[in-house]
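Read the structure below first, then the notes.
Missing here is one protein chain; the remaining ones are kept as they sit in the complex.
Each chain carries a letter (A, B and C) given by its place in the written order, and its residues are counted from 1.
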Amino acid sequence: MAPVGGKRAKKGILERLHSGEVVIGDGSFLFTLEKRGYVKAGLWTPEATVEHPEAVRQLHTEYLRAGSNVMQTFTFFAGKDNLESKWKEVNEAACDLAREVAEKGDALVAGGISQTSLYKSHGSEPEIKENFQLQLEVFTRKNVDFLIAEYFEYCEEAVWAVEVLKGSGKPVAATMCIGPEGDMNNLTPGECAVRLVKAGASIVGVNCRFGPEISLATVKLMKEGLEASGLKAYLMVQSLGFHTPDCGKGGFVDLPQYPFGMEPRVATRWDIQKYAREAYKLGVRYIGGCCGFEPYHIRAIAEELAPERGFLPDASEKHGSWGSGLNMHTKPWVRARARREYWESLPLASGRPYCPSMSKPDAWGVTKGTAELMQQKEATTDQQLKELFEKQKFKSSVA
Amino acid sequence: MAPVGGKRAKKGILERLHSGEVVIGDGSFLFTLEKRGYVKAGLWTPEATVEHPEAVRQLHTEYLRAGSNVMQTFTFFAGKDNLESKWKEVNEAACDLAREVAEKGDALVAGGISQTSLYKSHGSEPEIKENFQLQLEVFTRKNVDFLIAEYFEYCEEAVWAVEVLKGSGKPVAATMCIGPEGDMNNLTPGECAVRLVKAGASIVGVNCRFGPEISLATVKLMKEGLEASGLKAYLMVQSLGFHTPDCGKGGFVDLPQYPFGMEPRVATRWDIQKYAREAYKLGVRYIGGCCGFEPYHIRAIAEELAPERGFLPDASEKHGSWGSGLNMHTKPWVRARARREYWESLPLASGRPYCPSMSKPDAWGVTKGTAELMQQKEATTDQQLKELFEKQKFKSSVA
Amino acid sequence: MAPVGGKRAKKGILERLHSGEVVIGDGSFLFTLEKRGYVKAGLWTPEATVEHPEAVRQLHTEYLRAGSNVMQTFTFFAGKDNLESKWKEVNEAACDLAREVAEKGDALVAGGISQTSLYKSHGSEPEIKENFQLQLEVFTRKNVDFLIAEYFEYCEEAVWAVEVLKGSGKPVAATMCIGPEGDMNNLTPGECAVRLVKAGASIVGVNCRFGPEISLATVKLMKEGLEASGLKAYLMVQSLGFHTPDCGKGGFVDLPQYPFGMEPRVATRWDIQKYAREAYKLGVRYIGGCCGFEPYHIRAIAEELAPERGFLPDASEKHGSWGSGLNMHTKPWVRARARREYWESLPLASGRPYCPSMSKPDAWGVTKGTAELMQQKEATTDQQLKELFEKQKFKSSVA
Partner (left out) sequence: MAPVGGKRAKKGILERLHSGEVVIGDGSFLFTLEKRGYVKAGLWTPEATVEHPEAVRQLHTEYLRAGSNVMQTFTFFAGKDNLESKWKEVNEAACDLAREVAEKGDALVAGGISQTSLYKSHGSEPEIKENFQLQLEVFTRKNVDFLIAEYFEYCEEAVWAVEVLKGSGKPVAATMCIGPEGDMNNLTPGECAVRLVKAGASIVGVNCRFGPEISLATVKLMKEGLEASGLKAYLMVQSLGFHTPDCGKGGFVDLPQYPFGMEPRVATRWDIQKYAREAYKLGVRYIGGCCGFEPYHIRAIAEELAPERGFLPDASEKHGSWGSGLNMHTKPWVRARARREYWESLPLASGRPYCPSMSKPDAWGVTKGTAELMQQKEATTDQQLKELFEKQKFKSSVA
């Protein structure tokens, strides 16, 4: 199989999915650029598109080389509600960067919007839709190829997003950041999928918040919900690059190690090959990643599905499949690792004998509309922080 | 403390160390660029300087932003023995890239050489020195600021390297990839340090092969060896960004998870702040990282030692010290994590309940000159691989 | 609260449960006596009642002191099918030992039968009932206070057992060794409970095969099944004294460490206090243990529920509640452990850094009637063993 390169007429997203192609998404921008020094954890906003475009361009390039067929605009949390006066400039720069890199390979550009901070603070439907509409106008002007509404924990808000995006006439994908327990209003994954498709989404699934296994379990429930309703849509999954068997309903945000102690949970390339295979078996054809997914994880998807797709990604020129690149190593016991069975069955080690394998999630039973969940305008004061800390100690001691 | 920027007359490496300054090294190029798709594991050679200079430039830039004071040329394993006809071009490009980025901040350029594959195959001293001499000629022509001989597991070969580099008249640092058990000829770390200083190194220490705690333990032994001999040198440490409490003498290469299953061992930023503080207390003033060290780890060194240095690195504009950036998070229990005590005392979780915390290293008791350790010219055949595999099974079953 | 002693008129089992009393069962005989040298693992038969009566008497005595209200005859797997000519003598001796100790305190004698090896080998209903009938005749002659049919993995066979026992006119308890996934014929726990009560059991629940948490989850399902059917029965739980979060449907027998590597899973006394409290909250009033439960675990049930029951067991004279007995220890940090909060929140440590926290159960998808599950008459030959081993390796490599 030869790596693919060069120009050719690009097929649209629905055309690809309709013909049975596997579409490979991209991976993490927020977490990856945080580690590279360009995104601030906690805010998680993408002003780097303006401030450090070379860093964003480079990351797009790495995903393209790794096999991504979609350059998603780096516009997460980039609505007017979060970015204020900068929002327009950031969205425009994001579109330009995505397009610039997409043109260098076989990738489409997808404009992305995500849940707002307005919703939890009781923002009205028109107010929230207006927010989405503003971003959509940039995407339309920049002529992205399709649209993604992602990272919604409330189905209602996701439906509003789809309704707005649908107005553009472009294909719409919608992914929620929920697990098998469903959305924050207790709608099941199946019911969420049904509502999203009825609202106009052609592609539905999940992204973020949960690791590979749990994300696939949720997509399976969505698939079953659609089948039970006689509806059809393409399936999509962009899971975390972290293992989170210990997540509660709220996902990885509630794990005590979020976001600065997640290292031991990072998936290996072999974990991701397994994820890609399982997704494929489930009938998912849009497969990518979210927080914690690095370029080599995307390459792992492309390598696992190379037999089906007929080609390897560019970055595989620097990767021996299943560790075969070790076959020249000086140490014979390292050469002995140049085998698929070795890596498939290898138990890892955390190197941390004072740490457990699982954690108990924080979760205080607060829901939409609770005072504690209102978006703050000001940083938490030391006094407030102290109160929260005491509350956290109490909650975890009675867990 | 304000981030540092702008031009100013740069002090040399010895001048800095002499005045008591902390010099922050850079982090991993091989492992980091492997994950980005530009380096092939197993070969571990730096042809990316020629093939994808933008990727190398970007990584240098990230380290500079994170606080590195040294742009080390990406010339690992870049001798004629490994790279053949490409060696010169790769070394030249590496120098140019390092210099280009160094000029944008307060960083020096260091030309780096590493152990040869000749040594284990009984190469002669003149043959090996010739190899080093070729690289040195490029570094001299490109006028790097100082030189580093790194990743030597045999003190004898490191001494030869120092002797060659010393001929340039530039300051020489020398770091070995050994642990507390000493080099592969059973010289203690203290004795290694003494010989390196006597050969002409002004800065000595360790890099790679072992995690933070073990690397510092080794440098401590070197320090004691120098003191016992009445010699003086500056100390340097560039440890792995992985936790390796279970390493044997050979270091992380022998761990069964090397190199494609190391994820759970990756250090957090808080682990690295502790490492930086301990290094500082030990008297080490050149502190950086090796494989597994990402830009945010380097930033962690710069943040931990900001009180001593008087300033923060550029990348700290995107980082709240000790998690303070979480103080605006929607979920109150995540806001409660915006505290130093939280992250300092948090037990992590591997998210892998079927995996242990430690591994038993592979190690077959083979040493320099053993047939099995000769550098191969051809890839291992399937038959050889099968034999190695059987041997590995046998070795680990009797361990 | 004063320990209870002396004679008093004993209330029957149903009388006690009817009045809301907590009845405390006993713990493990097979696993405990195996470690003491009187029972052979693999066979798991109780010929010790005849061969070493003093060892059986001593264990009954320890459970009585620990607070047990039931001395269950040590007649597990003691049907004619397993013990052949010895069966009668063993059953009789078991009854005498249980009665002798029961008379020394406030305990009843329960005659116990368990699943047969005939059932899986397609034994007929009359054949199997005949087997139960023989044991029942001994129990009747020895005038036990009530009867327990326990350790059934097929509801059908348990129903047959209840039908036989019911003929005696004594109260009948029936516990299955199933988890939340139900019996081996895929009946749910709720359905099993309904059938057992309809067959005549006054007390239903589970014993063995699963740890405390899972056992309670199963009893909860039984309770819900009964409620949905409008049936009433007392609830009973006698879980393993091992933690088995990683069990599949077959329970701990399938865990790779069964039966000689279960040590790290043993519950602490504090784990069992929690189990007792949760059982009580669920409405279970017959609370005991099975394999892995030692006398101190039974004491933990009695201590946890002492406030409700109004008294402590005899053995509490040698136990400071919640570690209070440490308050005279020489080392101050050990004295500091004499507190409930200390033990309630303490993370344990396995002391085994090369071991994981969970295992993948063996399970080959074989079911009743499969040739491989027929009871063998002869020991497995070396050749058969080798074939099984190869099969096991294959099954676990594809898991």
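Before moving on, here are some points about what is shown:
We take it that a contact is a pair of C-beta atoms (placed from the backbone, for glycine too) under 8 Å apart; a residue touches a chain by one contact, two chains touch by 3 or more.
Source: prediction; values computed, not measured.
Only one residue from C:Gly25, C:Gly105, C:Pro171 or C:Pro295 touches the chain missing from this view: C:Pro295.
Here one chain is not drawn; of B:Gly105, B:Gly211 or B:Pro353, the residue touching it is B:Pro353. For subunit A, the residues in touch with the chain missing from this view are 246, 347, 352-360. If you put the missing chain back, the residues of subunit C touching it would be 34-43, 54-55, 58, 61-62, 65-66, 117, 120, 211, 242-246, 250, 253-261, 263-270, 294-296, 299, 314-315, 318-320, 323, 325-339, 342-343, 346-359, 362-364, 366, 372-373, 375-376, 379-380, 384-385, 388-389, 391-392, 395. Taking the whole complex into account, subunit B touches the unshown chain at residues 345, 347, 353, 356-358, 397.
Keep this in mind: only the chains that are shown with their structure count from here on.
Subunit A maps onto subunit B through a rotation of 180 degrees [Cα fit, steps of 5, range 0 to 180].
The distance from the centre of subunit B to the centre of subunit C, each centre being the mean of the chain's C-alpha atoms, comes to 57 Å. Separating the centre of subunit A from that of subunit B, both taken as means of CA atoms, is a distance of 32 Å. Centroid to centroid, with C-alpha atoms defining each point, subunit A and subunit C lie 47 Å apart.
Along subunit B, residues 246, 352-359 each make contact with two or more other chains.
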